[in-house]
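All protein chains of the complex are present and in place, except for one that has been dropped.
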Amino acid sequence: MTAETTTADAGSSFKLMEWILTTDHKRIGILYLIGSMAAFIVAGLMALLIRIEQASPGPGIMDSPDQYNSWLYFHGAAMILAFLIPGLTGFAANYFLPLMIGARDVAFPRINAFSVWLFYGAIILALLSFVIPDAPDIMWTGYPPYSVTSPGNTAFYVFTVHLLGFSSVLGAVNFLVTVIYMRAPGIGWNKLNIFVWTTIAALGLQLVFIPVLASAVTMLLFDKYLGTHFFNPAQGGDVLLYQNLFWFYSHPAVYVIFLPAVGILFDIVATMGKNRVFNYKACVYGGIGGIMLITGEVWVHHLYVAGMPDWLRIGQMVTTLLISIPVGLIVISMWGTLYKASITYNTAMMYAASCFFLVLLGGLTGIPLALTVVTVHLSETSFVHAHFHFIMALFSAFALFGGIYYWFPKMFGRLADGPLATASFWINSIGVNVTFWPLFIIGVEGMPRRYPDYEMFPQFEPYHMVATVGAFMIALGMAMTIINWIWSAFKGPIAPENPWGSKSLEWTHAPNCPGPGNFPEDVVVDDDWSPYEYGRK
Amino acid sequence: MKRALRSFLLVLVAAVVVAGPMSVPVLAAYYKQAESDIDPEIFKIDEKEVLGVRMDREFSMIGAKGERFTLRDRLNKPLILVFSYYRCDGICGAVNQELLDLLVTLRDVGRVRIGEDFRVLTVSFDKNDNLQTLMEFRKSLQLDADMAPGWDFAVAENPEAIQAFAGAVGYRFFWSPQDRTFFHPGAFMFLSTEGRVSRILYALSNSPKDVELAVLDAKQGQFKASEIINFAASLCYSYNFKEGRYTYNIPLFIAAGSLTLGVSAFSASMVVFRRRRKKREDKEGS
Partner (left out) sequence: MTKILSTIYGFACGLLLTGAARAEEGGELPDPAAGWDHLWREIIIDITIIGVVFGIAAIYMMIRYRAKNPNDVGSAPKLTKAQAIAWAMIPAAIFMADDFFLSAKGWTLWNVYRRVPDNAMEIKVTGYQWYWEFDYGDGVVTNELNVPVGQPVVLRMTSPDVIHSFFIPAYRVKEDVMPGRVTYIWINPRTPGTFISTCTEYCGTAHSGMYTNVNALVREEFDSWLVEAKAEAAEEAKG
């Protein structure tokens, strides 16, 4: 009983065309998982190259700084746009959101299929940057004038953003309509899984803000290849406007990644702790809703040293700090869900538990960065680098990996919780701390980001060396993790139905490896049903 | 419908094609006034070089009533500084007259007013100017009574110092005995309250909007809360160094327009979904 045979119709074997032409949200989810993990592996290898280069000052393994810069570009762009966002809002949402609301499919299955292939097109376009001459070297931010005057092929960046953006907007439309109209009878708004809430919040943000990014990069394209002057100050353009537009999308994009990760975390913790989510309404309406409200007004904190008017920078300091209120409410609910729980530890729960500390580290180091005047020193140093890796990359990736372990029996009918899983979890957890703690320290001392060479700061070499060792630990841990997943998907021990004893619909009403239509019979829930109600009065 | 759209676009393109070159004769007419073999380009102030440069705030001048004051005394608000000479029979009068006309328009319909939001200072760089020529020049302008307090006319207290004072911001001038006239750029220098050059506009090609936006620029972000509208309005334009005027900040409008894209896609798909579901239900019902 392998993954393919159970998800396909009546015991037929693996057929490539069925996967290419599929409109089943679960298969599309698996396709998203494969694509985003592929992007993760390649971008992860780039990170490894970057760390090797930075292990010592002076040129190391790179042919030229341009090559190093193209690694940085690919690492950033692929990790954010092709791994984290599609992994969380593509894979997790596609496979589990319809199951969690008792829907048989999404509202527009064919559009869903279209958007996954757009995503694959984007990945191929991004990967092409390894074979074309003059790979893009403009970082994932692509600030003009450099992105316009750079010898690199900025067009590959722009078209990658276009394809992914289009794919995300289609996905967002699809899932929002699905949640609004296709919830099973009896599932009210206050009974949705937190993951459903965070996902539609993230998709709402995508829907509103992605077109702005798309228009900004399109104008970049025009500036570079068609000779327009949208961002050229010599001819009436505004040199800072691109940055404003970029972060107008890309700050909300941080929450597009953060929120679904939080959602997965809640579902794991509530299930493994057999506990109700603490203060559900405050978490949903205050926390998630609050983030939605504020996130559009804080982007200038990415431009604290970019020469914006002083009063604007100080005003945005206050709104940025206020983000701590909704995030604080979510954190209180996270912690509260542990209270008087009955926690069973397995790989999914271990990843979830480590996320508690990652969110603390990443969130709290964000507080100094919210202060304009503190950022005047810290901006663009490896302190910032370490901060956003903790909150955006590590927290979200760990939540996603936890989610994969949590839903593994559902997707493949087998368990992945072997010794390899436990060992790789510990290697990963230690590895991320070994990698990024030294970067905090040298960041405060003034180590800038995006440097292939730091001959002016030879005293930082030991720290970089430790960070590189950490990166190798993560590489080892991730290799073990992925081998474990592939092995377990085919040969792992068969999982019982609902192995965690969850009350959530995808476990209680759908079989493992659900076939087309998801549920054997239509889902109807009782009045007192909730995904987090474990029966203790 | 399609046809109407196409002809509309054609008209739009034609308008752009015609309007573009139209600004050229205006500029050409200005430079013609020099009527000499001197290349007017050497008077062009290299704006990018002098932006942010602080003028000597202790530079002292004699005002129309014979009172002595320094530049610092006039910097409690943004300042428009105009270098002229009062015996000029050519462009100095025209330059000041243009500014006056622009300021009258701004007073009547604009967001910034002379005296309230900014001041104007006309200084002579000719050592032969005195209070008498100053008064004559001032009279010929016929300032309105409500504008006069915000507009100072002055001569340098120490005429030898003015070359260095103006030269610090790239403003050059010299006497041509052959033409019996001064060669000099006709420019409005916008100074922030710190006395720094925040914008330079060349005379004879400005709209009231340009002056208004340059004054807002010279405030350097020091807006009162009640002026937030001004700030918002100023975001819609950006300064075009090549054309020497403010032009629309097009990307802002494109981006604002694109904000509606996702939301409208969402609303459209809601309608589609409901219609489809209704059709299906009707079929099942029948």
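Lettered A and B in written order, each chain numbered from 1.
As a working rule, a contact is a pair of C-beta atoms (placed from the backbone, for glycine too) under 8 Å apart; a residue touches a chain by one contact, two chains touch by 3 or more.
Just so you know, these numbers come straight off a predicted model, no measurement behind them.
Q: Write down which of A:Ile132, A:Val373, A:Ile494 or A:Val524 is the residue touching the left-out chain.
A: Touches the omitted chain: A:Val373.
Q: Of A:Lys274, A:Lys410, A:His464 or A:His509, which one is in contact with the hidden chain?
A: Within the whole complex, the residue contacting the unshown chain is A:Lys274.
Q: Any idea which of A:Gly29, A:Gly102 or A:Gly286 touches the chain not displayed?
A: A:Gly286
Q: List the subunit A residues touching the unshown chain?
A: Residues in contact with the chain left out: 64-66, 69, 137, 139, 141, 143, 145-146, 149-150, 233-234, 239-240, 273-276, 278-279, 281-282, 286, 305-307, 310, 313-314, 317-318, 321-322, 324-325, 328-329, 331-332, 335-345, 353, 356-357, 360-361, 364-365, 367-368, 370-374, 376-377, 379-381, 444-446, 448-454, 456-457, 534-536.
Q: In the complete complex, the non-displayed chain touches which residues of subunit B?
A: Counting over the whole complex, subunit B touches the hidden chain at residues 48, 51-54, 239, 241.
Just so it is clear, only the chains that are shown with their structure count from here on.
Q: For subunit B, which residues are in contact with subunit A within the complex?
A: 220-223, 238-243, 247, 249-252, 254-255, 257-259, 261-263, 265-266, 269-270, 273-274, 277
Q: Please output the residues of subunit A touching subunit B within their complex, sorted ascending.
A: 107-108, 169, 172-174, 176-177, 180-181, 206-212, 214-216, 219, 230-231, 233-238, 241-242, 245, 248, 309-312
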